[in-house]
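Shown below is the structure under consideration.
Note that this complex is displayed minus one protein chain, with the remaining chains in position.
Then we have chain A:
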Amino acid sequence: MQPSGTPALEANGISLRFGGLTVLNDVSLEVGQRQIVSLIGPNGAGKSSLVNCITGFYRPQRGTVTVFGEDVSGLPPQKIAKHRVARTYQNIELFDGMSVLENLLLGRHMHMSSGPISGGLWWGKARNEELREREVVEDLVDFLELESIRNAPVSLLSYGQRKRVDLGRALAQDPHILILDEPMAGMNVEEKEDMVRFILELQETRAISIVLIEHDMGVVMDISDRVAVLDFGQFIAMGSPDEVKNDPAVIRAYVGGAKEIAS
C-alpha cells in the first residue's frame, strides 16, 4: 500500500491558456487518500479543463500533476490511465458500436495482455483471460444493476443508463483515483440517489479517492470531504462543505454581490 501521508492526487500551479484566453490560472488541488473532493463553480469556470489537464487530455503551459507522489505531468492520457486514474465524461463518451459488456471489458483493457495473435487464434491465454475478465465485469454489472441491459448496444440506452455504463467503464479500470465529471447532470432524483449510493459505496469498499464535479449543491455538500470552488480559472475558496457554504466569495460568485453590481 501507499504511505497514507501521500496525497492521492496533487495538481500544482496549473496554468492553461488557449491562445489569448486564460482558462486556468495557477490552480492547485490536493486530494487526500479516500477523500471525496468536489469541484464546483459556475459554467465555464474551468472545472472540466482542470480535469482534462489532470488526465492528460490537455497539456497545461505550466504546473505539475502527481499521482501518489509520482509525477505524471505531460504524459498522454493512456499513460496516465495506467497510474490507475479513471474518469467519466460530462458528455458520456461511450463506445457506441458496442454492447454494455464490451464497453465494460474495454475498461479492463490495461489489466489484460493478450495480443492480436493469441486473441485471433482464441488460444489458451487469451481465452482464459477473456473468461476471467468477464467475471470481473459481471461483478460490476451486479454492482451497478445493469443486468437487464448487459448485452444491449449502448447507443440504444437511456441517458441515465449511459451515465451508469460510463461510471462502470471507469470502475472496470480498478482505479485508485476516480474523476467524475457531472455524473448526475440531467438525472431525476431517484437516479441521483442511486448514483450517490454507488459513489459512497465505492469510497468505503474500494478505498478510492474521488474528484467530483457536480452542480447539485445538495449532493455536493452532503458527500464531500472537501469542496473547492473555481471561478474564472482560479480557486476562490477551498475547505469543508460548511466553510465553503458561508464563504462570501463563493456567494458572490454564485448569486452576485454588491461589488459586482457596482462595477
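One rule holds in what follows: contacts are C-beta pairs under 8 Å (C-beta built on N, C-alpha and C of every residue); 3 or more make two chains touch, one makes a residue touch a chain; residues count from 1.
Following the convention adopted for this analysis, contacts and distances are computed from a predicted model.
J.: Would you kindly match the missing chain to its UniProt protein name, picking from "Carbon-monoxide dehydrogenase large subunit", "Glutamyl-tRNA(Gln) amidotransferase subunit A", "Stage 0 sporulation protein A homolog" or "Branched-chain amino acid ABC transporter permease"?
T.: Going by its UniProt entry, the chain not pictured is "Branched-chain amino acid ABC transporter permease".
J.: With the missing chain put back, one of A:62, A:109 or A:252 would touch it. Which one?
T.: A:109
J.: Out of A:59, A:134 or A:197, which residue would touch the omitted chain in the full complex?
T.: Final answer for the missing-chain contact: A:134.
J.: For chain A, which residues reach the chain that was dropped from this view?
T.: Touching the chain left out of view, chain A contributes residues 55-57, 76-78, 81-82, 86-87, 89, 93-98, 102, 105-107, 109-110, 112-116, 119-122, 126, 129-131, 134-135, 138, 169, 173.
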